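Every protein chain but one is kept in place in this view of the complex.
Think of it as A and B in the order they're written, each chain with its own count starting at 1.
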Amino acid sequence: MTSFMPPADRNWWKVPVGRQELIWIAIALVWCIIMFLMMPLWHVYGKQNLSTEAYQTTPAKFGAKVEEMIGKYKVGEEAGLPIVAPPVGSDVYMLGRLWQWYPILKLKKNKEYRLHLSSMDWQHGWSLQPDNINLQIVPGYDMVLKITPDKSGEYSVICNEYCGIGHHTMVGKIYVEE
Amino acid sequence: MAEFRVCPDSGFYFHKSAESLMKVNAVVGIVALLVAGLLALGVVLTRWQEVHWLPADTFYMVLTAHGINALIFWIIFFEMAVLHFASSTLLRCRIATPKWAWAGFFLMLIGAVMNNVAVFSGASSVMMTSYVPMQAEPHFYLGIILFAVGALIQVFVFFGTLVVAQQEKTYDGSVPLVTFGAITAAIIAVFTIASGAIILIPTFLWSIGYVSHIDAEMYRVIWWGLGHSSQQINVAAHISIWYLVAGVLFGARPMSEKVSRFAFLLYIFFLQLASAHHILVDPGISTEWKIFNTSYAMYLAVLASMIHGLTIPGAIEVAQRGKGYTKGLFEWLRKAPWGNPVWSGVAISVVTFGFIGGITGVVMGTEQINLIIHNTIYVPAHFHATVVTGTTLTFMAITYLLIPVLFRRQLFLPWVAKMQPYVFGGGMTILILFMLGAGTMGVSRRHWDMDFAGAAMAFEYPAIAYTLMAVGAIGGVLGVVGGGMFLAVAVGSLLFGKKLEPSAGILESFAGKPLAASVYNIDKPEVLAMAPKLKEEHHKGFEAPGTFILAMLLLVTFVVYYFINWKYLASVWPLG
Partner (left out) sequence: MSDQKNNDEEERISGWQSLIDNPFLLLFIGVAMPTVFYIVWGIMEIVNVPVAP
């Protein structure tokens, strides 16, 4: 009767709380604290943490860096896109635009690279499959992350942020070699 | 002049002007639900790859309209009715400035229509999020701005009504718990609408050429203050309704006013920070910002939800045990009125919101785990568990209560109403569970073609992903059928339901006009008294042991699922 009536006690804050609720609140609070601590702990002990390194850029500036890398390290072509094998540990670039991921990268297994991602036009979603790593790619921002591919094989980058009518055709590639 | 009537079945008082506003807001909300539900069919039948019904351009248009009508127009119109009910009706008070409330309502209506016109003209298929620099037509943004301004006006009428009730002393003591929940919803609504205004007004100016550039990241952060918080209004609103239904159907009293109100207070403080869930894999935002905001400052809003998860069923259990259903742990639950759609709707809503919506929301809102979930179809699966089986099903359930109480009509096709929560809740739960699975396999949201037809390079999802999407779609179709059943009962009742009170005429009644003048025969309702005190009772054990077992079940599910996702995260490429 009382959820839609004023509380039975004028001074309801002073009414003691039942044991059952107190126990549940204590358990729930402990769980909340554990979940909260998991995030900083994973930054210390876990291997999958998103870097916060990023720069303001422009499509022209970012595009020039992509072309520079392609010029130096191009090793082939597939489906009209250059395949690039940059040196281990170097700055590697991939751009998203309507509707492709450019260029194709060829990386070495268990080696670290500094991957730069940006968009030339609208927002895109960098979704590495089948590994399932997903990042938001925002025009005007150069997002830098250190990646270490730990399995060899052929990976696809699909776009999972809606970017217009050709969205579903936006598929890129990353090869990881032994 | 007498302005009030009392509902002889429920004892609720209705102020004539407030009643009309509740009716028009609820009815227009249900029309938006009808539109959203029809469009849902287009979405599921296209994403079911073997059917793949709509062409790409139509699909994206339909998806945009489905999202906006369901997530914005349906729920916010209905929430305006809830706010007027929680203030004017529950506090037995006249509504403050009804003319302003009507102005707000019409602005919302104009805005909603304008936005839909923009979307259906085909040149504004930008999704609900309308991420810049993808541009919609100017009236797309203007429609949402007008809608938001109208909603803000109605929210302030709600606050005004609280003031009137306080000054005219229409109630004794503190406001009822349900009203306090509505206050929580209204506060969140103010922040939501303010965020929307901050970002959509410049975006509108950009679309007509007055502003040259909108920063895409700035847009994302501020827009999600609107996009996510609008769904937090729902949480506060539907939890208030759960408390209301517990009181109306079971005579349940909150186990502790202090605990329940404190949980709402935690929502007011922290719930809105979760807008950060959408920014976790964005460039350039610091880890500190992400962790603090995504965890609602140490998961204090999750704590609040877990509290409500215990106190609502707990209050019902205590009430049922008081009626003699004391056998074992769960007789109180077995003997609940499962044939009454008000109860079955709320019960399914509590379970799916807690077990699926709540847990998946916290898991994917974990800073690092978001890497394996962001923008996959896991995300819409999550928010269908919160907004569809959570909020929408609760609003449907309360509609079955409002039809006799507010509209004074008997339910039309009561047997359909009886089955409806099971069909809708069941279908949507299938959709949600299978989409969660597909999302875990990396299937993208907002995507027309799982086969990537026309792409220069091929990518194939595993065959199981297709099966998951297909079964999910069948659940979605069932959900649409369940939604249709609701609309048949709701609209049918307004048009053909037996009148419980002389009405002012069928057309007037449908347009929100109140009942015949003779029904309003009360000048001033009695002052709303405080709830009667209970005898002091001392319990040796727990008051609601069955609920405690259920709550522990929720916790165990939560813990196990949470760590499974960390394990999955650990298997992907190391990055930092």
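The rule is short, and it goes like this: a residue touches a chain if its C-beta (ideal position, glycine included) is under 8 Å from a C-beta of that chain, and two chains touch if they have at least 3 such contacts.
This is a predicted model, so every value here is computed, not measured.
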From the list B:Asn69, B:Ser125, B:Ser229 or B:Ser305, pick the residue that touches the absent chain. B:Ser229
Among the options B:Ile110, B:Val190, B:Leu249 or B:Leu433, the absent chain makes contact with B:Val190
Answer key for B:Trp48, B:Phe140, B:Phe180 or B:Phe542 versus the chain not shown reads B:Phe180
Out of B:Trp53, B:Phe120 or B:Phe292, point to the residue that touches the absent chain in the complete complex. B:Phe292
Touching the hidden chain in the full complex, which residues of chain B are there? Just list them. 159, 162, 166, 172-175, 180, 183-184, 186-188, 190-191, 194-195, 198, 215, 217-218, 221-222, 225, 229, 261-262, 265, 268-270, 272-273, 275-276, 279, 283-286, 289, 292-293, 297
Touching residues on chain A - with respect to the absent chain: 9-14, 54-57, 61-62, 141-142
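We take it that only the chains that are shown with their structure count from here on.
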As the complex stands, chain A meets chain B at residues 1-10, 12-13, 15, 17-21, 24-25, 27-29, 31-33, 35-36, 38-40, 42-43, 46-52, 54-55, 78-81, 100, 117, 121-123, 125, 127-136, 138-143, 145-151, 156, 158-173
Of chain B, residues touching chain A in the complex: 56-57, 60, 90, 127, 131, 133-134, 171-179, 215-217, 220, 243-244, 246-248, 251-259, 261, 280-287, 291, 295, 298-300, 302-303, 306-307, 310-311, 314-315, 362, 366-368, 371-376, 440-442, 444-449, 452-459, 461-462, 528-534, 539, 542-544, 548, 551, 555, 558-559, 562, 566, 569-570, 572-576
